[in-house]
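Here's the structure we're looking at; comments come further down.
What you see is the complex with one protein chain gone and the rest in place.
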């Protein structure tokens, strides 16, 4: 029988190793797997490459991991929010490397990683410093840059409901990066508000099918 | 006010011009816009480049268009079903050109066309006759071929329900190519079983948002 | 008439006049986000927001906020009937794939060729891109809303960008507190001026040469 439900967030993240590439779902505060990130903070893995749209807020969540020098590199699109002061400090101290990526290219690179597409040509970034060192090519008059897939060891994502197979639905714009990140990691771990019986989710409305999910934990514990 | 509902299938297809590239939704008989295809048959446009997973069955639908020498080229993955004998005859007579594409590459090329991605590297097809003349490149040891986006003038697709903005939901595996084809055409025309009031479709379950849809016709007439 | 500059609200109001019924619109942060306040109730405009919201409504009322329903500035918002949600790759398929009719964005510099700079200050070590590069290139029409000059009076409409580029040849129209300028293959065409201003007033604070439209008029706000 397939049962991906794990008892605690600490159990769910315990085997994450130093040097892992980790996808962090969420856009600002929407759709962030806060409890999983706290568990990762307790767990201790370091030298992490983080992929996340933002760099964390205040001294919590991803910002706490950055504060504790656990993240050696971050791949993101929007590092500078006033609430992301920890990132800015650590960047200035040379404690964290930044790979700045346009948001759509970030999303597409993650999707490509999950879909077995190794690289793609996008017009986004042509003529900007983002294109430095990247191959450029024209398609029917449209100049493009070559971007490569992002594949990760772990994804920490947030959903609204799951069943034991790992089928997921989300809440509103809490969806954001979560469904594509689910596809691009060797181990996808999901924090959900609610666990339902198999068959309870309408097959037409499942956003992430269980094939992409490996571990499920209920927010606040079972 | 936005109202994409058109009174008849004939009105919906009347401005399709000779030489158009047309995406035909469906997989076998599932999710095929039969009434729109019949209307296109009556309408008369010729020299069409068709994009479709299959080549039509018996002497109906897409097979009828092929029989009437309206399709000059077809881009498809599975031309040889025993019900597709019309295609086979016309191909042997040299009346129709074939671009054979692996099914996943076909889907991805259409998605790319809708997403503003001009080309992508896929491992599918490496070492096969499909790769002939295509650029090959290795990514971390994985050899890939470069495939290009498919963009079309028109998409003829089938959905279950629509509202006046063109938001769509589908029925089961009738979904297939329809949602991605909706994104890749200048004019996307949808045949639906039912038209519902704006706001009636659950925003979490809309598969094709109205942004990709231009004309809606009800199957069997309004 | 006194030569006064338009307020941010007036620039937004003027842009709102150019959003047609049925348009699908993406509004950036700053002046652009104010535009929706001035759109006629007769027009049905669909607002797309990069985090996967199509049919974004007004800012949420106190007590009705959902932390999972936010706009691109991460403020709680609402969804209108007919609205829908999608994931980030699908959202940027809309934005990159030329499915947005009009995007309105802030600007630091615009060149006479329509090149845009708006994501990083000149010489700065860090900047945030977000969706700017995708949206600038992917929208069918790109409107830039900005003050005509920088705070210290420097040119923002220039011959060549010297700020980091967001996207090349992407801008269709510039709305400032002094003027409306179209980017055309002939060059920058001055279409409208703020009440009380004339073409010369605008050219004086514009590094790039302006072609004055035969139909030059005062903005009606």
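Chains: A, B and C, in written order; residue numbering restarts at 1 for each.
What we mean here is this: a contact is a pair of C-beta atoms (placed from the backbone, for glycine too) under 8 Å apart; a residue touches a chain by one contact, two chains touch by 3 or more.
Predicted model, so just to flag it, every value in this text is computed and none were measured.
Under the touch definition stated at the start, the shown chains contacted by the missing one in the entire complex are A, B.
Screening A:5, A:98 or A:206 against the full complex identifies A:206 as the residue touching the chain left out.
The chain not shown here is touched by just one of B:21, B:49 or B:105, and that residue is B:105. Counting over the whole complex, chain A has residues 1-2, 111, 113-117, 163, 165, 167, 183, 198-199, 201, 203-204, 206, 209-212 touching the chain that is not drawn.
Along chain B, the points of touch with the absent chain fall at residues 27-31, 53, 77-81, 88, 91, 98, 100-108, 110-111, 122-130, 170-180, 207.
Keep this in mind: only the chains that are shown with their structure count from here on.
The chains in contact with chain A as well as with chain C are B.
Of all chains, the one whose mean C-alpha position sits at the greatest distance from that of chain C is B. Inter-chain spacing, taken between the CA centroids of chain A and chain C, is 30 Å.
Inter-chain centre distance (chain B to chain C, centres taken as mean C-alpha positions): 35 Å. Contact with two or more other chains is made by residues 79, 85-86, 89, 92, 96, 138 of chain C.
Annotation for chain B: residues touching 2 or more other chains are 115-117, 203-204.
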